[in-house]
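Structure first, commentary second.
Left out: one protein chain. Kept in place: all the others.
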Amino acid sequence: MNKPSLAIAGLTACSGCQLTLLNCEGELQEILERFQVAYFPMGQSDPDRQARYDLALVEGAVSTPGDLATLFHFRNASRLLVAFGTCALFGGIAAQHNRTTPRPKLLEAVYGNGESRPESFPPAPFKNFVSVDAGITGCPPEKGELLQLLGAVLAGTLPAFPHYPVCLECRSRETLCLLLERNQLCLGPVIQAGCNARCPATGIPCEGCRGPVAEANVAQELELLLERGFSREEIERRMSRFTVEWDYGQRR
Amino acid sequence: MGSVVEVNPLSRVEGHGSVKVYLEGGRAERVELCLTESPRLFEALLRGRSYAEVPEIVCRICSLCSTVHKVAALRAVEDAFKLTVSRTTQLTRELILHGGQLQSHALHLYCLLLPDLLEVKGVADLAREAPDLLKTGLKLKQVGNLIQEELGGRLIHPVNITLGGLGRRTSRDTLQRLADGIEEILPSCLQALQLFRRSLPFPPLPTPHYLALATAPHSFTGEEFQLDALPGMPVSRYREVVSEWTVPHSHAKSARVAGMVPTVGALARLNLSQAALPGEEPLREALVEVQGQDIRANALAQAIELCRSALAARLLVEELLEHDPADTGRPPHLTPAAGSGTAAYEAPRGVLIHSYSFDASGSCTAADVITPTSLNHLALEENLWALAQALDGSEPALLTGSLERLVRCFDPCISCAVHLVQL
Amino acid sequence: MTAQALEPYLPFAATLVERRELSPDTALFRVAPEPAARSALSGFLPGQFMQLSVPGAGEVPISPADLPGADGTLELCVRRVGQVTTLLHQARPGQPLGLRGPFGTGFPVEEMTGCPVVLLAGGLGIAPLRSLLLHLVRNRERYGEVTLMYGAREPALMLFREELVGLAAAHGLRLYLTVDFAPEQAAGEYACAVGLLPDLLKGFRFDAGQSYTAVCGPPPLYRCLIGELTAAGVAPDRVLLSLERRMRCGIGRCCHCAIGTKLCCTDGPVFRLSELAGIPEAL
């Protein structure tokens, strides 16, 4: 069998998604054996920019003209483009102020008005610019889901990730519900599971790092939290930490 | 006519960057290090966020050092609120930082640097050409990560270490498993000393001005900086000694400390601190070897720290196992108050400073993060310049290859370098 | 004993033998089960379904388009819509597959003997009805008049057209083919009417009192056709509907396929209209 060629790249991000690949210590050697690594500057010199890729894992949000060019390059050069991580899927941590503060203001706060101010626009997810074939959510993504994706691609298909909220995994682990029992600002009911409720399982409310679950009842979550005394402003701030594009009236 | 030789992108480093050498009549005229990572403007992200959110957000500056960013941010917030944490919490934080250092050094040494020693292009080649060495490195990394994941609840951007305490105390069973894991890798750590003793075939480079924190044994934090032989400077007054500015060609900032060009990281730490751990006799020779060396010895210094972290982690696990079961590390209830706080930590790559101010409602009014890579920025440029001059007239391929290797010696973390935060 | 009898979840081994394109997104797959599994398939009724596994992607319910052949092979007519079906469409002959079944109720072919039968197929609904049709044709003398009305979106998507026309000629079937729209009639193609199945049914005269009707097609089709059939006077227990739902296990456990309090996999997929009375969600 031909080895599928693999590209791993990053846009505006913390490199956590790429690091997640390197964190698959037990499987990394097998991965490197089964794929032909064509582009992976973080781990391999002389990346091949001319190649065509069977699979491109691209992390990060799109926030500069350079990012956009890179994204288009990988879209055009790849059979399967995977939005790798929450930033790529939802904009992520860097996009949290998109709705509240204009970009130039943010830039000015860091770089002043000098010439060294980099060109940049509000960080946006891939789907605003190109079509993607699959996504792995999470900030950082789960190793297990990355491995599932790689296995599925080798098998000629894409992984079947579940689409339900964090609460299911949280309950199944028999942990205390922080929303009901501790009146904490837990976003579990509206967030995509797959992390096995990492945070609630350690006693920390879900901060929503995996983005919205399909057809979330956002309006009801909002009501639940308002009832518990959180201000609308605080709730929205928390919800927008990883995803700005919430429809707070959605009940679907 | 002038021409430019470029290394773009810098590979096998974390983040996006490039090096440009401007040649004039075949001679190196100028070297520019451009850290081109897209900025995420963390300062603006933090403005108006509550004290509780600051560490959660700011740890996303960088995945590789997310643990130490998180701990530093927590400490800075706690400092602002004059909060002390329980012994369990302290020990857990120290242990997870050693996990972080193990994982980071193992990654850098075995996946990013080793290909240079073996003259191959990267980790994929290693899997073919040196699978056993790679496997050893990955095993070390795995144990570091196991510590991070078990204690932090998540491998990157840990959740269990929180303001004033812990989500929950690590169970005895888990600690026992960690102890077993650490025991297993101790021999490999010692082997790393031999492996990374080989230095790169460069001409000698400028002697660094080492900068590190004065820390207690197996701790990562301290109240004072040490810069070469200069007397201690208190962390709380870091602004008086650190001067930072932006440079036109790079998204990162450069810094001087007390007017000097500092070098931070493993090499600096080992040159400045003498604190030894029990059981570290086998390290002595290597420790002597890195004294007074230029940045090429950073790899050996990291290997030494790999051993130290494993030894320290073993001690910490034991201490945690024996420590008072009543101390669960449960965080106290916090009432926000106006204040400012600063904390400095030794990240794997060197000194890291977090500093925040809050108003009476606990909302963040000022934030400042100085990362090791910005502290190293000037030293790195100086070294590049020195190397470019020494290699004057060489083939461009040799020149760029050598420059790239030099960059790797510093183990720069570009994504954090450009996310400096200052309000 | 076959593996099937032992373990309801364990697919028996099967191999892809041959594949034939039927339309741009649909193909006919000939699948050979391991010899030990043949006895499990011997009682197969038209309208029953199999759970087909494509290793790597998973398992999907498929109603075979014909009864198992003498050599034990099955014909599966599958449209490429998602993960499993796409992987199947990429498979080459020799590809190992898995099969479980047959499951569910089939068409009551015994009860139907002596009666006229009207088959109404929309789109891919032809797959299970083809196995019924082939059964009727092979036992032609035991049934009354056989009619097939088959509607597709456009001529290119009409499956088995030549075969159906040939069968009609050889066995005296009444065959009505219709398409929602016809872009351009290419020379040499069989003519087919343009129009919707329910409209076609409106003008159709048949012995409604005696006839069994079998319907399979996309969900919206059922409601329109049932209106016409009951108006024509077909008894609700002679209106046979082959329904589709999400299915995971095929044996009444996973509960995805519930229709009211019935389970599509065990009480169906072939239901009588009379059984579905009082279940608003059924159709």
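Here the chain labels run A, B and C in written order, and each chain numbers its own residues starting at 1.
The rule is simple: a residue touches a chain if its C-beta (ideal position, glycine included) is under 8 Å from a C-beta of that chain, and two chains touch if they have at least 3 such contacts.
As a convention for this text, contacts and distances are computed from a predicted model.
One chain of the complex is hidden; its UniProt record names it "Hydrogenase", one of "3-oxoadipate CoA-transferase, beta subunit", "Hydrogenase", "Molybdate transport system ATP-binding protein" or "3-methyl-2-oxobutanoate dehydrogenase (2-methylpropanoyl-transferring)".
Annotation: of C:50, C:173, C:201 or C:249, C:249 touches the absent chain (contact as defined above). Listed residues A:16, A:159 or A:211: the one in touch with the omitted chain is A:159.
Only one of the listed residues, A:167, A:185 or A:199, touches the absent chain: A:167.
On the side of chain C, the interface with the absent chain consists of residues 7-11, 13, 53, 55-59, 81-82, 85, 95-98, 219, 244-246, 248-249, 251-256, 258, 260-263, 266-267, 278-281, using the contact rule stated above. Contact residues of chain A toward the unshown chain are 27, 30-31, 34, 147-148, 150-152, 154-155, 157, 159-160, 162-165, 167-168, 171-172, 174-177, 179-181, 188-190, 203, 214-217, 220-221, 224, 251.
As a working rule, only the chains that are shown with their structure count from here on.
Of all chains, C has its CA centroid at the greatest distance from the CA centroid of chain A. Rounded to whole angstrom, the centroid-to-centroid distance between chain A and chain B, based on C-alpha atoms, equals 25 Å.
Chain centres here are Cα averages; for chain A and chain C they lie 42 Å apart. Counting partners per residue, chain C has no residue that reaches two or more other chains. In chain B, no residue touches at least two other chains. Here chain C touches chain A in the complex through residues 55-58, 83-84, 86-87, 90, going by the rule given at the top.
On the chain A side of its complex with chain B, the touching residues are 10-17, 19-20, 22-23, 25-26, 28-29, 32-33, 37, 40-47, 60, 63-64, 66-67, 93-94, 96-97, 101, 105-107, 109-112, 114-116, 118, 120, 123, 139-140, 143, 195, 198-199, 201-204, 207, 209, 234, 237-238, 241. The part of chain A that touches chain C in the complex is made up of residues 152, 155-158, 160.
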